[in-house]
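Pasting a structure here, questions to come.
Here the complex is missing one protein chain, while the rest keep their positions.
Then we have chain A:
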Amino acid sequence: MPALAENNKIQVFTSMEEAPKNVSTKKVVYDTKDLNLWYGDDHALKNINLSIYENEVTAIIGPSGCGKSTYIKTLNRMVELIPVVRISGEILYRERNILERTYKVEDLRTKVGMVFQKPNPFPKSIYENVAYGPKIHGIRDKKTLDEIVEKSLKGAAIWDEVKDRLNENAYGLSGGQQQRLCIARALAIEPDVILMDEPTSALDPISTLKVEELVQELKKDFSIIIVTHNMQQAARISDKTAFFLSGEVVEFAQTDKIFSNPSDKRTEDYITGRFG
């Protein structure tokens, strides 16, 4: 029975007695098995085992240097841009191991969009930014591109602000707008999963709120994995939370459980602000 198997998988990393609710109806998107990662001699990720489910927001929290960014960048293999990285273990994305040599990263990153810590639009027009992804995947038809651009910008809740200046340079937008543009750009490749690496850490509170509302909206259609420094943010927007410490997953459970009744003393210390 698959449902039971999934429950078991979760329980290994939670407090055993309290299995997450409603898990059985959802499919696993990412299944990480015994993942280890080294930067040179630095053992950055240690025996990570995590299962991430469809149409949920999974938050990854932890102090600086705990490996949370490294982990999320492993999920689309961006971590390989650093030359000295070594990885062992398995990451199954939709039941295929993405760490296999034969898995094309270009293919993976088409299905797994990413939003970065600092808004990083291209120094091109707003339109060209959003059309970039579809274009590199071979869409040339102007009308199709127009439709994708409009749909993506609407999806990222920025269409009304930019619809009259699509041909202006994206650098003219505010930081918060730039970040939502980057989300629109990620939506334009019609991904299955969206990875967000501290997407609001460079934004003001109002822009942060807009992005958070957007995440709530997006999880209806996408699976979202979000790394955040901000514990309130994790509590507000995520369904599940993983707490990373020194390259290990200390605890992974339903967000309300992590924040109300953590099983591990270290989790409790971190969320109550005793360290980190």
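Heads up, the rule we're going with is that a contact is a pair of C-beta atoms (placed from the backbone, for glycine too) under 8 Å apart; a residue touches a chain by one contact, two chains touch by 3 or more; residues count from 1.
As a working rule, contacts and distances are computed from a predicted model.
Novice: Just go with whichever of "Fe-S cluster assembly protein SufB", "Phosphate transport system permease protein PstA", "Chemotaxis protein CheA" or "Ethanolamine ammonia-lyase large subunit" UniProt uses as the name of the absent chain.
Specialist: "Phosphate transport system permease protein PstA"
Novice: Decide which residue listed in A:29, A:114 or A:249 touches the omitted chain of the complex.
Specialist: In the full complex, the listed residue that touches the missing chain is A:114.
Novice: For the chain left off this view, which of A:182, A:203 or A:237 is in contact with it?
Specialist: A:182
Novice: Can you list, in ascending order, the chain A residues touching the missing chain?
Specialist: Against the left-out chain, chain A lists 76, 78, 81, 83, 105-110, 113-114, 116, 118, 120-124, 132-133, 135-137, 182, 185-186, 189.
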